[in-house]
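Note that this complex is displayed minus one protein chain, with the remaining chains in position.
Just so it is clear, A and B label the chains in written order, and each chain counts residues from 1 on its own.
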Amino acid sequence: MTRLKIVLAAASLAMMGTVPALAQETLRFGAPLALTGPLADAGAKAKQGYDICVSAVNAKGGVDVGGKKRKLELVEYDYQSETNRAVQIVQRLINVDKVPFLLAPYGSGDTKATAVVAERYGVPMVAASAATKSVFDQNFQNLFGILFPNSMITEGEVAYYKKNAPDVKRVAVLALNSLFPKAIAGDLVESAKSHGYEVVFNTIYSPDTTDFSNVLTQIKALKPDWIYATGYTQDLILIRRQMADVGVDVKILTMTAGPAYPEFADNVKALAENVTTNSWWHQNAGYKDDFLFGSSLKYNEAFRERFKRDATYLEAAATVSCETLVMAIEAAKSISADAVRQVLHEKKFETFYGPVQFGKAGQNDVNAALVMQIQKGKLVVLAPENLKQGTLAIGVPPAP
Amino acid sequence: MALGQYLVNGLLQGGLYACLAVGFSLVWGVLNVVNMLHGSLVVLGAYFTLYGVQQMGLPLYLVVPAVCVALFLFGYAIQRSLLNRVMAQPILITLTLTFGLDLIVNNLILHVFSATPRSLVTDFGALEFLGIRIPVVRIGGMLVAGLLTLLLYWLLRHSRIGRAIIAVRMDRHAAALMGIRIPQIYALTFGIGAFMAAAAGCAVALIYPVTPMMSGVFLGKAFVICVLGGLGSVPGAIVGGVVLGLVEGIGTLVLGPQWATSMGFLLMMGVIVLFPAGLAGRKGYE
Partner (left out) sequence: MTFDRLVFLRLLVGLALFAAAALSCAYLDNYQLQVFTTLAMFCVLCWGWNIVGGYMGYPSLATIAFFGVGAYADGIAQVQGLPIGAAWLCAAAAGAILAVLLGTALLRLKGHYFAIGTIATVEVCREISNNWSELTGGAIGLNIPIQAGDPDFVGRFFFLAMLGLALIAFLATVLVDCSRFGFGLRCIRENERAASMVGVDVFKYKVGAFVLSGALSAAAGGIYASMVAFIEPKDAFNLIMTIEIPVMVMLGGMGTVFGPLVGGVFYVVLKEFVWAYFINWHSGILGVIIVAVIYFLPQGAFGTSWSALFAKARSRARATP
């Protein structure tokens, strides 16, 4: 037991030692990150999103807390994609590192589990990666979600396709049995049914499925016009490739969320053509941001300069989760949890990510759902009308 | 014709599974070691293949043998240096040791190759006959894997080394009395196991988007196949692999894809309880 205390003391000293003694006070946000384990890819991206926000804020001189500028800093720990570690780290951030605010870990499940702790201590936590309504169903006052609900996305998609692809009547749904993919597929089935689509196939597949050929053969026999598939990027890559193997041709193929990330197209190459997807954000969205970055496009430029690739909604949401916290602190002119929490609940934030307003349940309810399609290897925004960059191309290339 | 397609799908998958498991089965049968490192070896083979083709621009027919040989040497070295010392120990020790090694190798893979999925995309198209489609890549993968498996089978039956390996599997002490150098055989067998893992890895690289996280999935499949087919037996691994492929395929159709992965494990538990010697029986030594 004494050994543990020594270790903890040494670790905290080491951490303090790495922070150079500044004349300026620092403001620290706690950030549990999945740097190893199955979520490592997403965790690394979220970290990039946070880092660019911190740099941008500090380039401005820091966070203005009632007249005094404070340098922004993140306290990061790797929770190894394990929920119980994430919970433990949040405990540490609150009790040992004494951070006044938290940025949630990646993914709906981990966000929910850590929100319990944040709520208990009354520490406001902003979540960049949870969009499912069930994450916000516990009436927490300290949990704030950047991503608007899945149902807004699916409503947006269904409405768009109804208008622009009137021949499409039958939809087949294939969803991964994990919190977010299952939930958004469920929302799509609801939206589709309410708009008069016939849902001919609606199944869930288990994680680590290594072969979709039988399921796809089943779907092929049903001759749907539209296939909606959800899952992690590697699942979607495999599905797309096996669709070509089995010879499934459809008018519209929508995948969530893989095609929003560059590695989807990198992995499937020509097969990515005409795959549609959705998103909470795209760099061409044209939002203005007077606080930081200037606009969506400028944010993406800054991101691209630093990380040598375009930002997707994942990194952008991470950045804006940090940004809204900073904006709330500046508006509240204090770092007291109560004051900032109140601002977070009331204020509408105008950011490069779009307008963010946290609703009653804590989730952002400003609908900015985007429908996108990969055309000639690039992601093109199809909807909403004011951001439109192209029109829907019907028909996914026939199998080679 | 759908039935035919379902059957073919199951068989193709089964062929891949067989290649995946044959190295694992051999090591387990001969050395009595559960090689927790196996999944990572497959992933390593896949990454090396990707590297050879994508980064170095070499053609597949050069890369595949090179990767297999490289992993053979790696496996041989690991067994000779690290595993040999714990060969006589209870299974928990060897299992934990290989688990520890797996943690190390997996961490290295994560560092060197990162977690972002990578694929080797080819556009060889598909063959179609009688209304059944088979992607050429799959056939190619099956051929390579099948050839190597047959080669292994031939090696075990007809070469001196092969006979020695089988002798060790049958009775370690008697084999030693016959003048067979046990540590050498162990190292060779482990190397062969790694070689076959690499071959499976090459096939994997052609079919799947590769991530470091796949090692666990493949290890799980290898377990199931070994139980189904019996240990240390090449025909057993083939039978086990094909059975698993078909069971998963049929399970998907009958119960739905959410049960596909559990099917294998449930079947495995059933077999363990009812037929401890595997479906192919104890007799299949080669």
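Structure notes:
The definition used in the following text is that a residue touches a chain if its C-beta (ideal position, glycine included) is under 8 Å from a C-beta of that chain, and two chains touch if they have at least 3 such contacts.
All values reported here derive from a predicted model rather than from experimental measurement.
Check A:178, A:217 or A:375 against the missing chain and you find that the one touching it is A:178. From the set B:56, B:82 or B:143, the residue in touch with the chain omitted from the display is B:82, counting the whole complex. One of A:28, A:45, A:70 or A:92 touches the chain omitted from the figure, and that residue is A:92.
Contact between subunit A and the absent chain runs through residues 1, 3-5, 7-8, 11, 14, 35-36, 77-78, 80, 82-84, 87-88, 91-92, 94-96, 109, 112-113, 116, 120-121, 132, 134, 137-138, 177-179, 182-183, 204, 206-207. Taking the complete complex into account, residues 28, 32, 34, 82, 85-86, 89-93, 95-97, 99-104, 106-108, 111, 216, 220, 223-224, 227, 258-259, 261-262, 265-266, 268-269, 272-273, 276 of subunit B touch the chain not shown.
Rule of thumb we're sticking to: only the chains that are shown with their structure count from here on.
The residues of subunit B lying in touch with subunit A in their complex are 2, 5-6, 9-10, 12-13, 107, 110, 114-119, 121, 123, 125-126, 128, 133, 135, 138, 207-209, 211, 213, 216-217, 220-221, 245, 248-249, 252-253, 256-262.
The touching residues of subunit A, counted against subunit B in their complex, run 36, 38, 40-41, 44, 174, 177, 203-215, 217-218, 221, 233-234, 237-238, 241, 244-247, 263, 266-271, 399-400.
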